[in-house]
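Worksheet for the structure shown next.
The complex appears here without one of its protein chains, the remainder shown in place.
So, chain A:
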Amino acid sequence: MAVSTLASFEYLEQLSGTTFQKLYRQPSTALAIFRRMLPHLGRASFAKKSNATGSLVPGLLLTLRRQRDEALSLLSRLYIVHITARTRDDPQVVSLTKGFRSSLQLALTGGGNHQSFGVPSSDSATADVDLHYLDEYARAQWEGILHYVVSSVGEGMHQASQGPTSAVKQLLKAGSLVTSGAHSGITQAGFSFLLQEVNAQVWTLLLLWIKNAEQMEMDSVDVLSFLFMLGSLELGRAYSTTTLSESQRQMLKYLVDFGLVYIPRSTPNQFFPTRLSTTLTSDATALRSVAAGFDAVNTSATGTKGFIIIETNYRLYAYTTSPLQIAVLALFTKLTTRYPNMVAGRITRESIYRAISHGITSDQVISYLSTHAHPQLLKSSAAHGGGPVLPPTVVDQIRLWQIENERMKATSGFLFKEFESQKEYDACVKYADAIGVLVWKSDPKRMFFVSRVEQLRDYLKSRKTK
């Protein structure tokens, strides 16, 4: 369930039904959510079809049914589908909610006069704004923000840069990605933020902003539908600001700070979406195109994509001059020497401990190392018949160091106990397992632990009334 773990949808799941009804009035929002949810919809309908033919192996069928139930429960949390409760006489009926369906139809057929996909500016476009310029602008703004987050760690390597605006700094502090005062510096949330993909980073920051915007008494529906609209705009095209609502226009100012849109100084009533915003609502493949887009810009500044060589003796050499990359490396490496074109260091037990205590996981470190592995490492792994890119000893050791430090696994949620009958217990456990919230159970004690309680509570109520 890679998609549902994204922060954006976790936020959406918390919203109320009326908010969703308002949101789905905008065809662009319906389309954006539909695009993002497509894997789940597909899984739901595929499982259904294969169920009908019955030609699949029972084990596989069970997995598919489970996946379908999980997908359906997510879709209903987002108010995309309406599911009637399963009773003895009627089979379960799943239908798209009315608001979502009509907006999606409008979006797909292109009918109506709703202006929810933005209005291209009729003024002549400024000549010097091309794709390259927009990418460069977005990259500079975003790296400025990242650098501000990381700068407290990579002290001494910090180069003078203008940094983000004070509004952005405020936001980072409000979201406790960085702290100020006596113990100023990066926080645990900030570390994980740094190692995320660009798209996830953008959403994290936007969600922080939305939460703050609620305090500023801006309409969260307005704000969200504007974001979803941004996701459907065309890169390199000028759009008019005149059709935007008041709070959306206010928001534009912040989006400029984030590097999501660009407003030319000469024509303040048009705005250009950058690559960061046009890929907001696309799926994983488009994420890579963000990275690819940035890589194209990056090549001039930082050389090739892969730059890290790591040896079996835990020594690490990184061919980079980018202060941002060096600062990120310094989060989990003991850097010792800096040369004009590279830095050298070691991965030690202490450096990994430090990283873990800040909330970085070993998997994050490993995936960072392997995605940025030097071409030479890739070449030698290919020569050995496509073996692992990183030395297995190092990878294993990093994992072991983490396990050593992780004494307990904690999951927050709810413990259910004191069931009246074995039958009631069995039914509840089965239901909790089917919707994918069951974490732990003990049949002899008739207790179980779930990570989410809402649906189970409804289920218990419906059992009661039966």
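Assume contacts are C-beta pairs under 8 Å (C-beta built on N, C-alpha and C of every residue); 3 or more make two chains touch, one makes a residue touch a chain; residues count from 1.
One rule holds for everything that comes next: contacts and distances are computed from a predicted model.
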Looking only at the UniProt record of the hidden chain, which name from "General transcription and DNA repair factor IIH subunit TFB5", "E3 UFM1-protein ligase 1 homolog", "COMM domain-containing protein 3" or "E2 ubiquitin-conjugating enzyme" is the right one?
-> "General transcription and DNA repair factor IIH subunit TFB5"
Sole contact to the chain not displayed, among A:Thr63, A:Ser442 or A:Ser462 = A:Ser442
Candidate in contact with the missing chain, chosen from A:Leu96, A:Ala167, A:Ile210 or A:Leu460 | A:Leu460
Candidate in contact with the missing chain, chosen from A:His132, A:Lys379 or A:Lys417 | A:Lys417
Of the residues in chain A, which ones touch the absent chain?
-> 313-314, 336, 346, 348-350, 407-420, 424-425, 428, 439-440, 442, 445, 447, 449, 453, 457, 460, 464
